[in-house]
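Okay, structure first, notes after.
Removed: one protein chain of the complex. Kept in place: all other protein chains.
Coming up: chain A.
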Amino acid sequence: MRIRIAATIGLTSLIVLAGCGGGTGPAAAEKSGSVTGPVTVFAAASLTESFTTLGKRFESTHPGVEVTFNFAGSSALATQINEGAPADVFASASPKNMAAVADAGTPATFVRNQLVIAVAKGNPKGITGLSGLTGPGLKVALCAEAVPCGAAARTAIDASGVKVTPVTLEQDVKAALSKVRLGEVDAALVYRTDAKASAAAVDAVEFPESAKAVNDYPIVVLTTAKNPGGARAFVDYVLSADGVRVLTEAGFQAP
């Protein structure tokens, strides 16, 4: 995780430098009326698949724009942005982590997501709901409470009144899911979209309490964006009909 983040930031700064050198800065873009240059998007780990798809489509309709993603837990991304990481767009998995960013402008909610119980293919332990996560010897992974999927899991578990003791608190939803895929845990609370993206390897068990912990996903052009024109265009694309279709196909709910 650390390596990926570092590599992304390193690559991003190279691209940013290259962009400045080539004279394709935001000013030039706005003047010509079209957007160009690099756009750096910091997005919640649960957006990995859908934003990668959206990024490719956006690039094909906007020649000259290069979208770079940094996917991680929303809380880690918020910390990185506050410490000066070069981001143009921030898409968080909860308003709380968005609010933690000092340079956020006015965020727009673009999708909603809710939790499911991810289990091994075929559900060998026969888990049907949160109460099934308390069995002896049953291993459960949750996200750490600082990340949105962990906060949502805590809300849902508290609402159910079931006492779930996880064996590990993972740094983002993808890490929690990978523990199920590896067979190291029997179940993990992840977003419906993550379970859907890994449908070949895991099954999703829906549970009623997840309706009490629905996460709103806000997206914003950061006030410190180096390429505000490109960033605005990308956010508009995410909010467009095309963007909403990709996201709802991935299992997100429209707000």
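Note that a contact is a pair of C-beta atoms (placed from the backbone, for glycine too) under 8 Å apart; a residue touches a chain by one contact, two chains touch by 3 or more; residues count from 1.
One rule holds for everything that comes next: contacts and distances are computed from a predicted model.
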{"item": "Which of \"RNA polymerase subunit sigma-24\", \"PDR/VanB family oxidoreductase\", \"Lactate utilization protein\" or \"Molybdenum transport system permease\" matches, in UniProt, the chain that is not displayed", "value": "\"Molybdenum transport system permease\""}
{"item": "From A:P107, A:P166 or A:G251, residue that would touch the chain that is not displayed", "value": "A:P166"}
{"item": "Which of A:A85, A:A104, A:A146 or A:A225 contacts the chain that the document leaves out", "value": "A:A146"}
{"item": "Contact with the hidden chain (one of A:A76, A:C149, A:V205 or A:V238)", "value": "A:A76"}
{"item": "Where the unshown chain meets chain A, residue by residue", "value": "1-3, 73, 75-76, 78-79, 82-83, 100, 139, 141, 144, 146-147, 166-171, 179, 182-185"}
